[in-house]
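A single protein chain has been omitted; all remaining protein chains appear in their positions.
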Amino acid sequence: MNDTSPPKRTHYLNAQHTVGSWLFTLDHKRIGLLYLATILLFFLLGGIAAMLFRVELMTPDPTYMESETYNRLFTMHGITMIFFFLIPSIPAVLGNFLLPLMLGTKDLAFPRLNLASWYVFTFGGLLGLGSIIFGGVDTGWTFYTPYSSTYANSNVILAALGIFIAGFGSIMTGINFIVTIHKMRAPGLTWFRLPLFIWAHYATSIIIVLGTPVIAITILLVAIERLFQIGIFDPALGGDPVLFQHLFWFYSHPAVYIMILPGMGVISEIIACFSRKRIFGYKVVALSSLAIAILGFFVWGHHMFVSSQSMYAGMIFSILSFLVAIPSAIKVFNWTATLYGGAIKLDTPMLYALGFIGLFTVGGLTGLFLASMAINVHVHDTYFVVAHFHYVMVGGMVMAFFGGLHFWWPKMTGRHFSELFGRIGAVTIFIGFNLTFFPQFIVGYLGMPRRYHVYPEEFQFLQVMSTGGSAVLALGYLVMAGYLLHSLVLGKKASSNPWRAVGLEWTTPSPPPTENFTTEPYVDYEAYDYTREEVYRDDADEVKGA
Amino acid sequence: MAADQHSPHLAHHFDSMEQQQESSSLGMWLFLAQEVMFFGGLFVAYAVYRFKYPEAFAVASSHLSLGWGAFNTVVLICSSLTMALAVRAGQLGDKRGIIRYLLATIFLASVFLGVKGVEYTEKYNDGLMPGPAFEYTPDFDRYTVPVTAETAPPNFVGNVQLFFSFYFVMTGLHALHMVIGIGLMIWLIVKALRDRFSKEYFTPIEMTGLYWHFVDIVWIFLFPLVYLVWRH
Partner (left out) sequence: MMNLLASFIPAQASHFAADIDRLYFFLIGVSMFFTILIGMLVIYFVIRFRRRSDDERPAPTKDIVALEIGWTIIPLVLVIIMFVWGAALFYKQWRPPADAMEILVTGKKWMWKMQHPSGRSEINDLTVPVGRPIRLTMTSEDVIHSFFVPAFRTKADVVPGRYTSSWFLPTEKGSFHLFCAEYCGAEHSLMKGWVHVVSEEEYEAWARGDDTDVAMLTPVEAGQRLFNELGCVVCHNPASGAMGPHLAGLFGSEVRLNTGRSVIADEEYIRESILEPMAKITEGYQPIMPTYKGQVSETQVMHLIAYIRSLSEE
């Protein structure tokens, strides 16, 4: 420090330092970081569970764990990853942080509700964690009845309550987002000037608000059924176990779109920035998010083609499932077309975005196999399904989440991460991911059912490959954890707009002040207008001497 | 800058009272939309079983007290009226009116819950509480529903129990919503006593009103669904 350096700037991170200032904060940016810390913990837990059973699966016979342990591990992996990592990941972390910044407002419409949502979610997460610590759950994340409601000897009630409660955290976030997008846009920021990230979150929030209550009541019924030994889904008492599947998938299929739509929003932002182009077919991409959200509510029956559902119902669900692929395909084509004629730079976030396009394309196309009834009969509940949804969830959503985290890292923390290690990490993750999950398509079509602890020897080669890949994938994540943590302390300071990106969030300093903007933003340009010279303003002197 | 921007009720992140009011209102409607889906899931499950086991559900429903159900329906509709009057008093800035009508609403809600308690106790004493203690012997001669020992489905008693499972879950969740509503009204009364409301600012009363009418409407669906099955 010397006398010529500017006075230390106050921003949302250093405005207050007490623990209480974090735990009782109403600032959407701090709440976003609270969510980040929480869900990364669950990501770590779910990942450890996955590594443990992947090692076990290297041999066809039980090696170092019993079936009961194996079943608890894959259930733990599913529940933590889906309910406590994927569903909140982009909306609750990046959405929370960025929505008000992108809309040019000071906060979400209901800051107290936002903080409450984190507490509710965390409480639900702790119950879920408790169910694991006190002996685990062995039903699979799908909680199929009557196994879950009558037969399982594990902590189903605790896990169900955890999911039930965490669901209300989601609903609170969803309501907050919709209201904020409707009512709090900066002057001049019309609907079709909104970043696609916002459109994606709008569509996601609609699904959250309309879908989550249905899983809430369903899972509550399972808990009540177990607790009072009544037979809502138990055929011995006149209940119908297949009804549970209808109610479960009515939420849990749209939940896939809760997970992937925000990821698509992130990808649109990154691709526009690193090719310096407005997204090709902006309106089509924006509206396709809504199309996915609406169509997504009418395809749940494709999880039930072999469940004894009527053939004619199956046909309707099949054609609708095929149709929901169209808006996704449109998005992929539009992103690719955006690259045409751009000025493309392959920085770390862009590597994640391009990885997303490739992996999501595979994940989406293999979804067509599952929408096709005849093939679904063969591959249903096999590793083919496991591979498909990991391509969408991990290849799609997790890639997008980490892409977005890298893209907005300088904004959130005010620091740059190491670009070199960033690229190494992204490539390692891409390779490890494919090694892990591509063999699972093959082993699935060959007929290996999912959730198998002991399996015939002919599948061993592909299973070993998959485990090898998962080690590479884990290594990639560890590299990332390493350089991101390093950057928090020793990273180079970031200016307001280090990537030269368009968007209101880049017009305020990094990290932003508590009130987000020093002057009230006014928007008189289209989204992703990379022809504006302000975007390319050299802001390097902002951080000099700091 | 407009004068209302200095209203003490305007949160710092809103530009105007209108924006704040509209946001609350939209938020509340979205909340009610998710409530509709929550009860909707339950009603769908109920409807599925109702069509699967029409006789058992009709018989089981005939064991409910129609008189108490109808009485409670009237009580709840009256409570919606007093709630609407409380909102009206809020619009007029009439503090005493707010408190008076909210107390009336709480009174009616308590009557409703009391009656519910009486009904639950009756069912409990009759052994109609689902679970291991459920005890029910069909008496086919006394049913007004056309079902005999010969035509009854194989798991008749189990299906009767299924009805009561839904009866308790649905009315129980509804009652839980009412208890939450009473809590909200007590909070409103405390705020009113501290003079927090005015003609310009009575959003919480309006929102609680919306919530209360929703709870009322759920009952309007519940009543024919569970009490009137056998009389259609």
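Quick notes
The chains carry the letters A and B, assigned in the order they are written, with residues numbered from 1 in each.
In this section, a contact is a pair of C-beta atoms (placed from the backbone, for glycine too) under 8 Å apart; a residue touches a chain by one contact, two chains touch by 3 or more.
Computed from a prediction, not measured in an experiment: that's the story for all the values here.
Remark: the absent chain touches shown chains A in the intact complex. Note that of A:Ala329, A:Val427, A:Val472 or A:Val523, the residue touching the chain absent from this view is A:Ala329. Only one of the listed residues, A:Ile319, A:Leu420 or A:Ala481, touches the absent chain: A:Ile319. Touch with the chain omitted from the figure is made, among A:Gly358, A:Gly468 or A:Pro513, by A:Gly358. In the full complex, chain A touches the hidden chain at residues 62, 66-68, 71, 138-140, 142, 144, 146-147, 150-153, 235-236, 239-242, 275-282, 284, 305-308, 311, 314-315, 318-319, 322-323, 325-326, 329-330, 332-334, 336-346, 354, 357-358, 361-362, 365-366, 368-369, 371-378, 380-382, 442, 445-447, 449-456, 529-531, 536.
The working rule: only the chains that are shown with their structure count from here on.
Interface of chain A with chain B (complex): residues 100, 105-111, 113, 171, 174-176, 178-180, 182-184, 209-214, 216-218, 221, 224-225, 228-232, 236-240, 243, 247, 250. For chain B in complex with chain A, the touching residues are 11-14, 19, 22-23, 26-27, 30-31, 33-35, 37-42, 44-45, 48-49, 52-53, 56, 130-132, 134, 155, 158-159, 161-162, 165-166, 169.
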